[in-house]
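A single protein chain has been removed from this complex, and every other one stays in its place.
Up next is chain A:
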Amino acid sequence: MNFKLVFSIAVHLMRSRLKQTVIAGVGVTFGIAMFITLVSFMYGMNDLLDGLIINRTPHVRLYNEIKPSENQPVNLAEKHKHDVNFIHSIKPKDRGKSIYNAKSIIQSLKQDQRVFDVAPKITTPVFFNSGTIEISGVANGIDVLIEEKLFSLNDYMVEGKIEDLRQNNSIVIGKGLSDKMLLKTGDIIKITTPRGNLASMKIVGIIQIGIADIDDITSYTSLTMAQKLLGAPKNYITDIQVKIHDIDLAPALAKEYKNKYNVDTIDFQTTNSQFETGTTIRSIISYAVGIVLLIVAGFGIYNILNMMIFEKMDSIAILKATGFSGNDVKWIFMILSMVIGICGGVLGLVFGFIFSNIIDVIPFNTAALPTVKTFPVNYNPLFYIIGITFALITTFIAGLFPALKASKVDPVEIIRGK
């Protein structure tokens, strides 16, 4: 097959029907552009919403759960060991919330190649005192720098910086809390711990995570301040938060750490299964819409090529009579279709990128996300690869059937039919 010749014939056919060709191309362009825009926007949105939870949640959390002892004394007793024992009214055992030997566990975790980083944390319920009212809340004692590295808390700070917590006696409170208690940065807040210790702390910042339930009760202080507040020793840590490189490994690692360190563990997937579902469904919807657009564009190409073949019957007949085989004719129309697909597809990518950029600068202010000013867009090159691949597949299939039809045109019928 003489590709150059076949190509030049295809181009000439196209030129003689320029308007229709352009319309067919525009169909593809529109489909691809919309697909890219939609998917980029949806994924941007997904990332944002997932980030709300994922960034705030460790991949694996090590803690001590309050639960009854697994081995009740009667099961250990030599005499009744092999009996079936029924025990009623078991109460959970208080082993203390503190993780035993936390420091060495952290050291050991940091050696693990799969682990990105480890952050210790103290969580304790507290009361915030405002005049005569007491508001219950949670105080998180954190290692400021590591916490910022793992959970980018600064992204959620409305006022102040998380690093300010390194000052003595400082605290960062949730936006809901500050609204309720009419407190602002620089004010002093009084805190009572469950054991009755009272402390006054200076507010150095206000944080807004975007989930009202959390913003209404949460507060952050440094690890040492939390230990002081609770009157606990230096090694008192209630949670070890682990971020790993490959999030899919979380369930396996959680199980491994549970056995290795003899603590309770919970993995990201278990805590946030509903978010996974939401993300998947949103992606499916955006892909479905994009693919439907492309299929519609494919039908456009199919129609226009069919019409073109109908109009060009004479030309096809003469090409065949002068020695072009059915295969050559097929390729003429395949090339026509592929040229429309490639040009339309590439233009679609360009327009998709432009539209994504436009969406990217549209203001999007929401109380839930203080640091987000415009609509989120994800510029993953994969979307562009999928887009162009799908454009090519669609136009290939849309072109194949008319092309096969053209290749089967019987020149005798056309020439005699005149």
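Operating definition for what follows: a contact is a pair of C-beta atoms (placed from the backbone, for glycine too) under 8 Å apart; a residue touches a chain by one contact, two chains touch by 3 or more; residues count from 1.
One rule holds for everything that comes next: contacts and distances are computed from a predicted model.
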Hidden subunit of the complex - UniProt protein name among "3-oxoacid CoA-transferase subunit B", "Sodium:proton antiporter", "ABC-type quaternary amine transporter" or "Lipoprotein-releasing system ATP-binding protein": "Lipoprotein-releasing system ATP-binding protein"
Which residue of A:Pro73, A:Pro233 or A:Gly323 touches the chain not shown here: A:Gly323
Touch with the omitted chain, as defined above, among A:Lys19, A:Lys79, A:Lys234 or A:Arg416: A:Arg416
Identified contact with the non-displayed chain, of A:Asp50, A:Glu256, A:Asp314 or A:Asp360: A:Asp314
Touching residues on chain A - with respect to the absent chain: 2, 5, 9, 12-13, 15-16, 314-315, 317-328, 410-412, 415-416, 418
